[in-house]
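Okay, so here's the structure we're looking at.
Heads up, one of the protein chains got dropped from this complex, but the rest are sitting where they should.
Chain naming follows the written order as A and B, and within any one chain the residues start at number 1.
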Amino acid sequence: MSQDWQFVALFLILSPIFPAAPVILNHLLGPKKPNPIKQQTYECGIETVGSSWVQFKVQYYVYALVFVIFDVEAVFLFPIAAAYGQLTLFGVFAAALFIFLLADGLAYAWGRGALEWI
Amino acid sequence: MVEQIVFLIISAFTLTMAVIVVTKRNLFHAALALMASFLGVAGLYVTLDAGFLAAAQLLVYIGAISILVIFAIMMTRRLMQTSEPAFNTQAGFALLTAVIGFGVVFWVFYVFRNIWPLVPDTAVPLASKPVVPQEVLQNSVALMGRAFVNPAGYVLPFEIASVLLLAALVGAIIVAWPKAEDKA
Partner (left out) sequence: MSFNLNEFLKSLVSLTVSDYLRQLWGDQLWVGLVLDILGVVIISTFCLLIVIFLIWLERKVIARIQQRIGPNRVGGRYGLLQTVADVIKLLIKEDITPMGADRVAYWLAPFLIVMAALIVWAIMPFAPGVIGVDLNIGVFFFLAISSVSVVSLLLAGWGSNNKYALLGAFRSVAQLVSYEVPMILALLVPILLARSMSTVSIVAAQTVPFLLVVPLAALIFFISSLAETGRTPFDLLEAESEIVAGFHVEYGGMKFGMFFLAEFVNTLFMSGFFATVFLGGYRFFGLENLVIGDGWAVGNLIGLVVFFVKMFAVYFVYIWIRGTLPRVRVDQILNYNWKFLVPVSLVLVMVTAVLDKFIPESFSAYARAGAHLTANVLIALVTIEILRAYARRQRRLTGGDSGLAVTAAEDHAHQETAVHHEPAAAH
């Protein structure tokens, strides 16, 4: 493990302290008088109707799917961008073709109407 | 020495979380444990000096795939609140598949360790971590980027990966998106 990541690892280990301190202080300082009405979930003035875990539409899922594809694409593109200085013209065109194929996917999703908010 | 302790801690964490994933009856908590397990894998990459891969693991697996998994859980009304049984009738079959999968991966690494060594011109035993020159480690990301688009490197697999992603996108939309007549 290199020296660089030691800092990140320490940061990861220590960082919970910073949100924990105020939250614990809040827990100690605040009053503790729970009652059933106070603990009810909020719903615009009336009592909560039905389960809160309602079903959601498929639209959100499609956005997440398209995002996953572009995310994976980014993983491929970042090393290429970092190595740009050493690339040949062929390499640049190969990368451009890669992006173009992905843009094709976006165009398909667009044409199919999957990006419309319904 | 320190490295091995760190490795053991992270592996233990990863495996514990993986066990929780398959035993938790609350699907949402199982998804959370899955994320923690992914985080552990990212940690393992860091101990192997593969910082880029660790960040990619975070970006793709926690930032994208896990979101997709949670969305899928929430979209499926039946699974949302009920606690499903942890084991179903296909448990034995799943175990068999897992064992065969592990066997194949192990076999590939074990048999091909001399043909495709991790470091060129050296045959390394599986147990030890290969020694990589410092300058390769420092520039590993740029080296990888160059290899992606090098005609002598991996340009064909790289473009095929792009086509694969395109196919995945198109397929996902065909499966997930309601057909035009359903909408009306």
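Note that in this section a residue touches a chain if its C-beta (ideal position, glycine included) is under 8 Å from a C-beta of that chain, and two chains touch if they have at least 3 such contacts.
All of these numbers come straight from a predicted model, not from anything done at the bench.
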Residue of B:58, B:72, B:147 or B:168 touching the missing chain in the full complex: B:58
Where the missing chain touches subunit A, by residue: 3-8, 10-12, 14-16, 18-20, 22-23, 25-27, 29-34, 36, 38-44, 48, 52-54, 56, 59-60, 63-64, 66-67, 70-71, 74, 77-78, 81-85, 87, 89, 92-93, 95-96, 99-100, 102-103, 106, 109-110, 113, 115-117
Footprint left on subunit B by the chain that the document does not show: 2, 28-29, 32, 35, 51-52, 55-56, 58-59, 62-64, 66-67, 70-71, 74, 138-139, 141
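Everything that follows uses one rule, which is that only the chains that are shown with their structure count from here on.
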Rounded Å distance between subunit A and subunit B, as computed from the means of their C-alpha atoms: 17
List of subunit B residues in touch with subunit A within their complex: 3, 6, 43, 46-47, 49, 51-52, 56, 59-60, 63-65, 67-68, 71-72, 74-75, 77, 80-81, 137, 141-146, 148-151, 155, 158-159, 161-163, 165-166, 168-170, 172-173, 176-178, 180, 183
Complex contacts: residues of subunit A adjacent to subunit B: 1-2, 4-5, 8-9, 51, 53, 55-56, 58, 60-62, 64-69, 71-76, 78-84, 86-87, 90-92, 94-95, 97-98, 101-102, 104-105, 108-109, 112-114, 118
